[in-house]
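Missing here is one protein chain; the remaining ones are kept as they sit in the complex.
Right after this comes subunit A.
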Amino acid sequence: MSSAATPHVTAGVPQPRDTPARRISVFLSQHARVRLGLLLTAPLFWLGLVYVVALAALLITAFWTVDSFTGQVRTEFTLDNIITVVTGSLYQTVTLRTVGVALLVTVIDIAIALPVAFFMAKVAGPRLQRILVIAVLMPLWASYLVKAYAWRSVLAEGGVVDWMTAPFGGSSPGYGLPAVVITLSYLWLPYVILPIYAGLERVPDSLLEASSDLGAKTWRTMGSVVMPMLWPSIIAASIFSFSLSLGDYITVNIVGGANQLLGNLVYTNVGAANNLPLASAIALIPVAIMIVYLTAARRSGALENL
């Protein structure tokens, strides 16, 4: 409104009342740093207290010890827990088993997710694409426990797997590590498909056409054009499935038979053994593995493209 510039009309606008709220607002508009500080306090408080301090508490607890009979935590510094975890053959075996399961789950999920995501992003029409995205997301609407128990009955003796493989002379793998890998692969599949699908969406169709015009066959186009652009998404997807598998203990309890993973050791040490310090020390193993994994991912340059 051009009239706002004339003194005549300005005089008609009443002077704002000098309320405390207005004074604070004036102060904040003049002091940008204070404003920024106040805006950031809540999220930083969250990040600091809930996230960093929780991790720090975990780290510190690992150096304490527990009175074996009364169960009280004694706050004396000791390296015993760390030494036990690093040197104990039990923890080495279970760590290897856990990493093996997590790697296998990641590989299986990526192998399934790549063609599915490619079909969703590049082949399916817009309508089918939407339906497929919903179909991929659908399992996330159901509870984790329901899905794990569903696999328990699917894999049970006389269950669906038994019934389907019986004509070919097969049988259900029963409860054990194969069942854990199958169930975890199923549970984390949406988390792997979605980042890869998003990554493929960003690959322009024109590049595929250009590659084809220049005489590249399907596999050459995949290897030289699609994969380099898709690599960061695959790494991101693998971080999901790998880290989620590393910490899981419920699926193992339900379909894992007599096996235990790192999560179970943490769980029994907190619950059954009431040994929080040792549990903290064990919980540091997945943290360490993830740090190594993320560093390796960063070295490969994948994280910078995220």
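The rule is simple: contacts are C-beta pairs under 8 Å (C-beta built on N, C-alpha and C of every residue); 3 or more make two chains touch, one makes a residue touch a chain; residues count from 1.
Methods note: contacts and distances are computed from a predicted model.
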Unshown chain, UniProt name, "RNA polymerase sigma-70 factor (ECF subfamily)", "Extracellular solute-binding protein", "Sugar ABC transporter permease" or "Ferrous iron transport protein A"? "Extracellular solute-binding protein"
Among A:Val34, A:Leu90 or A:Ala288, exactly one should touch the missing chain; which is it? A:Leu90
I'm checking contacts with the chain that's been left out. Which of A:Trp64, A:Trp151, A:Phe242 or A:Tyr293 qualifies? A:Trp64
Of A:Gln72, A:Thr87, A:Ser143 or A:Ser206, the residue touching the omitted chain is A:Gln72
To test your reading of the contact rule: which positions on subunit A touch the chain that is missing from view? 52-53, 56-57, 60, 64, 66-73, 75, 90, 93-94, 152-153, 156-159, 174-175, 254, 256-260, 265, 268-275
